[in-house]
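Missing here is one protein chain; the remaining ones are kept as they sit in the complex.
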Amino acid sequence: MSAKRGAGIARPWLLMVPAVALLLIFLVIPYINIVLMSFRTPGTGTPYGVGFTIDNYLRFFSDSFYLFQVFNTLWIGALTTALCLIIGFPVAWQLARGDMRFRGLAYGLVLSPLLVGIVIRSYGWTILLGNAGLINRTLQALGIIDSPLPLMYNALGITIALVHVFLPFMILPIMAAIQGVDPSLESAARSLGASRFTAFRRIILPLSMPGIQAGCILVFVLSLSAYVTPSLIGGLRVKTMAVTVVDALIDTFQWPWGSALALMLSVTGAVCVLIFARLTRMKWKVARS
Amino acid sequence: MTEVSIERLTKVFGSSRAVDGISLRIADGEFISLLGPSGCGKTTTLKMIAGFEPVSDGAIRFDGSDVVNVPAEKRDIGMVFQNYALFPHMTVAQNLAFGLEMRKVAKPEMEERIARVLDMVQLGGYAERYPNQLSGGQQQRVALARALVIEPRILLLDEPLANLDAKLREEMRVFIRDLQRRVGITTVYVTHDQAEAMTMSDRVVVMFGGRIAQMGAPADIYEKPETLEVAEFVGQVNLIKGRVTSVDAGEAQISTVFGTVAVPDRGIARPNMTATLALRPEALDLAAAGEPGAAGRITARYYSGSLVDFRVALSSGEELHVQTFPNARYSEGDDVTVRAPLDAFWLIGAAQ
Partner (left out) sequence: MKRPVLTIYCLLVYAFLLAPILVVVGASFNAGNFLTFPPQGLSLRWYVTFFNNEVFMRAIRTSLWLAAVSTVISTIIGTMAAIYYVQHAGKRKELIRIAMLSPLLLPEVLTAISLLFFVYTIGIGTRTIIGLVVGHVLITLPFVFINVSASLESFDSSWDMAARSLGAGRWTRFRRIMLPLIKPGVIGGALFAFIISFDVFTISFMLKGIGMSTLPIQLFDYLRTNFTPEAAAVSTLSIVLTLGVVIVSEKVLGLRIHRF
């Protein structure tokens, strides 16, 4: 007697074949390839040479220029993430819980930057932040400042633009998490004598922690690998790691060296994410107990 | 029409046996309820009959032919789901047409059948509504109509009234029962509500732990449950201890606080054993103190409109649950006599 009869499709795994093939061939194998590439010798006239070496990594660790740049990139990423969280949380809360009539419109406003290309948004910031930009011109016209404020070509400008670019990625997961918290829990806490703030801190905040965590990780990773925004706003003066890596590959064709740089950035980023995840999970547990 | 026969039907999930070798014959046109607590295997059994759950072992026959290897869509069953499972993107008429389209029924006949069945469930004017424009009770009747319009061999209902409010639920019980009688279709009804099973079924199958504990007519199940488990599941029950004085020709004489009771010995009673007898609260009655019967005192009284529940502590130490009509004007603390008709008892167990 055949025991496996009745339910659903005969060979459902066939549904996964195209996706798995795509990811395996065009994501997993290329990633293995780039790890191998980072250990190759530089080529002369070709992108890479024949043998294997660890020189690329030695060069990275012995050159304070690159270490400084990695640090700078991580710092901008962390700052962007923190600012996104501070700016985005109240908005997420308002979207999830606020009893406002224009929630649909507000949701559209949060989503709208995602629908506009990153080049265009960064371009908008160059118009705003440039020495002859809207902000400086306005302030000068009002007589508040004499010479233009240095808003562009520095970490400040990059961070402002990155916060703008990635803010929706912070707001949306937090909003989803808060929406997932049953509003009656808040009412229950209030009925037990908790103030509005205490109810928020003891109930909403811990329960929306997964959303906060997801938003932070997403924003941090995205800002580490952002290329367009730092490139347009930072210009030639301030470079983040992603810009250095891409330029190294496009301009100089040093594949093994570029691979090592890209991997070092990704690995340090991943380590930061892991530490963050561990720390916040501990916080979460404490908050829950 | 169809006779269903189930033989040693078994369903194994990992290491647990959700359905453990049940055998059951359902006559053509019979209304059977599978009754039991959640996890007793009743829904799994229904799903195996429907073909949604693969069978681990055993056989399911429709009119003698094994359908275990027939996929659900070929079994020609009508099924009503707990959440109705109406297709939300189709109107009532489109929902009903779906099964007929699968059977390649010609358009004019299709329309005629849909109209007839909608009339039958009293939803004549609702053909063009979408499910979310209907009340729960109406959705329920559409689900029933959708299952019946294909004129299936068997009708399967999986707790169809569970999502309705109490009043509607009682109306629907009668409605479904009458409809089933009129159509004369073999029906299997799964429920955990004993009142539902009692009202509607020709026979009730009580299940515990994947096995059939007892099956029979509703009155047999209620009045002569074979085990304490069944007795407690289908209603409230009082337990009374007694001493077996004699056993003769399958009948045991048992002496209790209510006097000597004669019950079938069920092959377990021997003279001088301590017997456990059971009887329903509504079989008992209260009388003024000093009347013949068992003396006791009322410890609690619960009024529920059509009935009053009393808790009575007998002077023998036993606690009884008595259900009477509200004209019994006794209050908490009153000394009373509890009377029991001697044929209301049945034997649950006996031990030395």
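When the chains are written out, they are named A and B in that same order, and each has its own residue count from 1.
The rule is short, and it goes like this: a contact is a pair of C-beta atoms (placed from the backbone, for glycine too) under 8 Å apart; a residue touches a chain by one contact, two chains touch by 3 or more.
Keep in mind it's a predicted model, so treat the numbers as computed, not measured.
Among A:F39, A:Y227 or A:F276, the one in contact with the hidden chain is A:Y227.
Considering the complete assembly, chain A touches the hidden chain via residues 8-9, 12-13, 15-16, 18-20, 22-23, 26-27, 29-31, 33-34, 37, 47, 87-88, 90-91, 93-94, 98-100, 106, 109-110, 112-121, 123-128, 132-134, 137-138, 161, 164, 167-168, 221, 224-225, 227-228, 231-232, 242, 245-246, 249-250, 255, 258-259, 262-263, 265-266, 269. Even with one chain removed from view, chain B keeps its contact list with that chain: residues 50-52, 71-79, 81-83, 85-89, 98-99, 102-103, 130-132, 146-147, 150, 156.
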